[in-house]
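Excluded from the complex is one protein chain; the other protein chains are retained at their positions.
First chain written, first letter: the chains are A, B, C, D, E, F and G, and each begins at residue 1.
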Amino acid sequence: MNYIPTREEIIADHDNVVYERTCLLTDNPLSYCPGCGHGTAHRLIMEVVEEMNLQADTIGVAPVGCSVLAYDFMNIDMQQAAHGRAPAVATGIKRLMPDKFVFTYQGDGDLAAIGTGETLHACNRGENITIFFVNNGIYGMTGGQMAPTTLPNMKTATSPYGRDVETMGYPLKITELIAMLPGTYFVSRQSVHTPANVRKAKKAIEKAIQYQKLNKGLCFVEIVSNCNSGWKMTPEQSNKWMEENMFPYYPLGDIKVPKEK
Amino acid sequence: MNYIPTREEIIADHDNVVYERTCLLTDNPLSYCPGCGHGTAHRLIMEVVEEMNLQADTIGVAPVGCSVLAYDFMNIDMQQAAHGRAPAVATGIKRLMPDKFVFTYQGDGDLAAIGTGETLHACNRGENITIFFVNNGIYGMTGGQMAPTTLPNMKTATSPYGRDVETMGYPLKITELIAMLPGTYFVSRQSVHTPANVRKAKKAIEKAIQYQKLNKGLCFVEIVSNCNSGWKMTPEQSNKWMEENMFPYYPLGDIKVPKEK
Amino acid sequence: MTEEIIIAGFGGQGVLSMGKILAYSGMMQNKEVSWFPSYGPEMRGGTANVTVIISDERISSPILNKFDTAIILNQQSMDKFEDSVKPGGVLIYDPNGIVRHPVRKDINVYTIDAADEAARLGLSKVFNMLVLGAFLKLKPLIEPEYMRKGLEKSLPMRHHNLIPENEKAIERGKQLVKLEHLMN
Amino acid sequence: MTEEIIIAGFGGQGVLSMGKILAYSGMMQNKEVSWFPSYGPEMRGGTANVTVIISDERISSPILNKFDTAIILNQQSMDKFEDSVKPGGVLIYDPNGIVRHPVRKDINVYTIDAADEAARLGLSKVFNMLVLGAFLKLKPLIEPEYMRKGLEKSLPMRHHNLIPENEKAIERGKQLVKLEHLMN
Amino acid sequence: MATVKGEIVVNTERCKGCELCVPVCKEKTIKMSGNLNSKGYHFATSINDDCNGCTNCALVCPDGAITVYRVKLKEEKVN
Amino acid sequence: MATVKGEIVVNTERCKGCELCVPVCKEKTIKMSGNLNSKGYHFATSINDDCNGCTNCALVCPDGAITVYRVKLKEEKVN
Amino acid sequence: MKDIRLMKGNEAIAEGVIRAGCDGYFGYPITPQSEVLEYLMATKTKERTGMITLQAESEIASIHMVYGGAACGKRVMTSSSSPGISLMQEGISFMAGTELPCLLLNVVRGGPGLGTIQPSQSDYFQAVKGGGHGDYKMIVLAPASVQEMYDFAKLGFELAFKHRIQVMVLSDGAIGQMMEKVELDEQIQRLTDAEIKQKYPWATTGKTPDRERNIITSLDLNPVKQEIININLQKKFKHIEQTEVRFERIMCDDAEYLFVAYGSSARICQKAVLLGRERGIKVGLLRPITLFPYPSKELAKLAKQVKGMLSVEMSAGQMVEDVRLSVNGAVPVEHYGRLGGIMPAPDEVLNVLENKFIRLSVNTPRLCLGIKKIL
Partner (left out) sequence: MKDIRLMKGNEAIAEGVIRAGCDGYFGYPITPQSEVLEYLMATKTKERTGMITLQAESEIASIHMVYGGAACGKRVMTSSSSPGISLMQEGISFMAGTELPCLLLNVVRGGPGLGTIQPSQSDYFQAVKGGGHGDYKMIVLAPASVQEMYDFAKLGFELAFKHRIQVMVLSDGAIGQMMEKVELDEQIQRLTDAEIKQKYPWATTGKTPDRERNIITSLDLNPVKQEIININLQKKFKHIEQTEVRFERIMCDDAEYLFVAYGSSARICQKAVLLGRERGIKVGLLRPITLFPYPSKELAKLAKQVKGMLSVEMSAGQMVEDVRLSVNGAVPVEHYGRLGGIMPAPDEVLNVLENKFIRLSVNTPRLCLGIKKIL
């Protein structure tokens, strides 16, 4: 009457874990729509913070946007900033707590519309902070309105007939702009919709955190992501659409890398 | 007893005028310090408006800065905008009065510090307005504080030991940034401290106005200028200092010119 | 007469538009109506609900804590709104996907297998009309003629060809509704 | 005792620092003092003025419309402040560059050729001390010992070597002041 | 000879049924369940023994719902 | 033979004595007056007949204080 | 045929401004009022009437776009909700200083800070006392129905141009998000540029030889002049106080007790009045429609008649100060409020009224959460 463990039991043993949700994500269910990239982005950042053993040294800043509740999910000390002001908030923190790892997590409306001034000047001052920028080309939280990064002719709640660049302006490549500033040190654009991209994105996040520890200036990681709700697609469709439409406009890869070896 | 007119009387006859203050400058004495470039910049813009016969079709927007009182000097309809908001004000005007020639006149604090967001987004939307940007590397009006464009190590009231780029950030080349945006059509940097430069600056101003009439997008003319009071120099010294120190950082010339012939 | 209704479920189930058709129909029948949706980030995660009030008098608050009728279309909504039915009120739900069924004894509970029926018909779009039918069976506030006017008003022109289908679904819903529990 | 003074002229003439030395000296002599400058864009175009009040009692408003004494150092200031001398008050001015001289008959008018004297001495920096001397001659509010303490306090350390020179200029100013007109 | 074998465990209450894990699994191990979780989502479930523990599915899961295990198994009585 | 001759008129009340017009005059026609205008500025003034009407001075004058005239003069009794 | 629709409050005011001949809307999304911009975009205002609709990069940009347009004599507006309106305070103060007419909509949500997105009335002080710097007032209209959201578009523009003043419609998330019946009226033609030039000679429309240049500025470096400007501004506000007060009296004629409430709260109190009458309590409701100018005289009159007034607001006690200032001690004035996005219920407010003034009921209000003790 020997009990013979099932195959599952043999394998799914704690010792055999090769991937598990990081303990720096809380148990609270994420408030995001199914398939939304915010969740993956959260996870990667927290994985790196965990792996670098930075929990006690990290102060995060949540924006106004779908990720407004990031503090419910990230098991670190966090501040919720007013819409667009996260880089200023992070500046206030970092200047007074220079030994902490300080990051903001911001959407494209937050960072590139209302927060343009704060973003540009934090970058220009070379604040030793890290900005994670989730660009989904839309205002997810408020119900899918046009963002500065919305693609030409893309339909949103406030461009129901498509973004007309003549009257509504052009998609703003803010990442390319801030990469031009001497205050930024490492600028990279990533995505998190395939396993390979997730791995690359995590690398970029790691670098951005490491460089902050060296006080090299501002590090900036953009993550091009879907907002399947706002785009009115299934998660899978939205990732496909993103590859076909967003990436040509927002090509992935490092935009500014440190010159010295 | 024939009256023989003096040489002066023969020459200084109205018919012989080759240069005269444009009638689009009012009789009010300018409020600027002696030798300040604002006066020349005002004059050039008004000369072009006069020459193009645009007085009745022009609406100007004054900033907050030493040129806050521009409306006392320019004999056109003008609005005084809140600090930094002139591009938004001009957008409001132009969208509703698309046939008017609409311009803003802004200092570097106004345009590149508090007004960064409005500047960038008006440029990005390709508003059919013209921005005249007087960059004197300092906040003239409030008594010579550091501006985003203040040079490294330059002393100002708020950088009394010189601008330390490590903590106070780098001089912001906002003109180069906005030139990257698809919404801008013509971007040029000029100065008005020598006769030759005055002539070139006037050409650029002419173009910027002409292109607006063709609805080509935003035209942007930067004028690097002295603030001799803020810099604590004589006007002549300040122009020399400007050539030696400002121009290397802010090289004169067209930055973006229309591609088509 | 005042009827205060909450309709709660998923985004995509047609919750808001069901409420809107109901409100529009009431309005056509010359009643005072109000329609108040959950809005904003509340909707993240796909939940949606709407409060509809149909009354003979001016409506005071469009936001309520207690309802005459709750129409409940998923578990989360059941958890949230079961308690907000007034004693003696009505709770209608589609049992599909419901694991914790209502337990209150002081209300009248009905079910409608609308999801199954919609699947059976191959017309997932009429799901909400089936549910609406169930409600109208139990609370016949709106006369069919005004129901049609409501449909006309609330559907965009290009969907007017679907009105007969919707009406049929409403009728079908009236047949499908089942009593689960009568209040003690 | 309360003495309300306006000092008005050009930027660069040392108007503000003259006021500051006066105020500091008053303070050292244990008086209540206030010093209130023109500020901001008012200063564009190079004008500068400062209101100094020296008093035995707590000072109410640091901003005044009427003054016991006006010290006037250019035409623009003359145009602006001649009228604000209280009847019976004192107006001191440097006539250099003044084209419209004061006309009021109900005040006491004095001149001091401070610019000329400073030029003669080759010490343009002491211009304002000459003027201050003229004032102190007419209104000997501050004892010399406190004047020195005021100078010490208000000048930065690295300029303390200039104090004797300044004191000399003050004395010289006392000699140079000339009566132009005594009130009727 | 040893084979690498994997296994996933889906936290069915966290899963939101986005289906993003399905196509990234080269082993076609994941399918959406016909059942609903308490939020009303069809959750992901493992349908075969082919998982190789590559973690692809877990990497793309926005809700961190998947735990991946991997072992080297001795080849035994395969039938 | 005709010569181009110029003349400037300085609006002495507008002039703020910034002296920027002085160095740009190749003919060295402009000097600052010893007198003050009512604002207290030493104003610019023309000190010789060499002006050629090139307008340089007027172009750089921030206060628009200079009017420039130019004529072709017949060469007459030069002495 | 009457054009009757079921509309959201936000949609109704959007349709209202189009029909009122609005020339331009500039705004930035924020819950619970994003439907205003969305509706305008969806309805293609440019094609319908020539009206410009533009999504700005922020609320600050929006208000200054409004400034630019208004200074040209155009009918322009923006809308937002509480945090966005806070961002506009400098701009609003500039519009006050330049006396530019415009329509502003605040669909209030619970604050402070990010707060909730649920309805609230806690921006009363900001709207009525002046959230921006300096001495100024706006006309503040408080709609209590979707129909009024629609109606106040036209009324708002009329008042704005009549007095060269900013008109704020102070709504809330309930009125903005709910759908009700709305009766629409005819399209008013937008003014042509020529008409504007003639009707609004102060507007910056380009300096023509027939007039001096027009200047829009709120600056005067000379305090003596600035004081005169400000005195004239104050005279205008006084004049508005004398001529533009609007309110609704509901069962006030024989009232012994009075609710004072605006907007959503007024609807609840209206129901409470009916409940009260059923219970035999002679209670009435004064509903201020204009919050500035405030119906102080009417309240002062009613103070002679009633035994107590209860100001019901979804706030910690803001309008109640104006009620107290109006009656100047003549009658007890109490406050009852719910916070954070919660709306009170009719029986709840009636119970409070009874408790505070009549003391014959021993019920504490159902949902009071201890609020009574501290407010």
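Here is the rule we go by: contacts are C-beta pairs under 8 Å (C-beta built on N, C-alpha and C of every residue); 3 or more make two chains touch, one makes a residue touch a chain.
Predicted, not measured: the structure shown is a model, and the values here were computed from it.
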item	value
Absent-chain contact - pick from G:N10, G:S264, G:Q318 or G:N351	G:Q318
Residue in contact with the excluded chain [from G:I13, G:C72 or G:A96]	G:A96
Option touching the unshown chain, where A:Y71, A:F103, A:Y170 or A:Y250 are the choices	A:Y71
Full-complex contact with the absent chain, from G:L114, G:V245, G:L275 or G:I358	G:L114
Sites on subunit B contacted by the missing partner chain, in the whole complex	64, 68, 80, 82-84, 109, 113-114, 116, 139, 141-143, 145-146, 148, 157-161, 167-168
In subunit A, positions touching the absent partner	55-59, 61-62, 68-69, 71, 75-82, 85, 88-93, 95-97, 100, 117-118, 121
Residues in subunit D touching the chain absent from view	20, 23-24, 27, 32-37, 39-42, 58-63, 65, 153-154
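In the analysis below, only the chains that are shown with their structure count from here on.
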item	value
Graph separation of subunit C and subunit F (steps between touching chains)	3
Subunit B and subunit C, separation of their C-alpha mean positions in angstrom	63
Inter-chain centre distance, subunit A versus subunit E - centres from mean C-alpha coordinates, in Å	26
Separation of mean Cα positions, subunit D and subunit B [Å, integer]	39
Shared-contact residues (touching 2 or more other chains) in subunit A	32-34, 68, 113-114, 116, 141-143, 148, 167-168
Interface hub residues of subunit F, defined as touching at least two other chains	16, 39
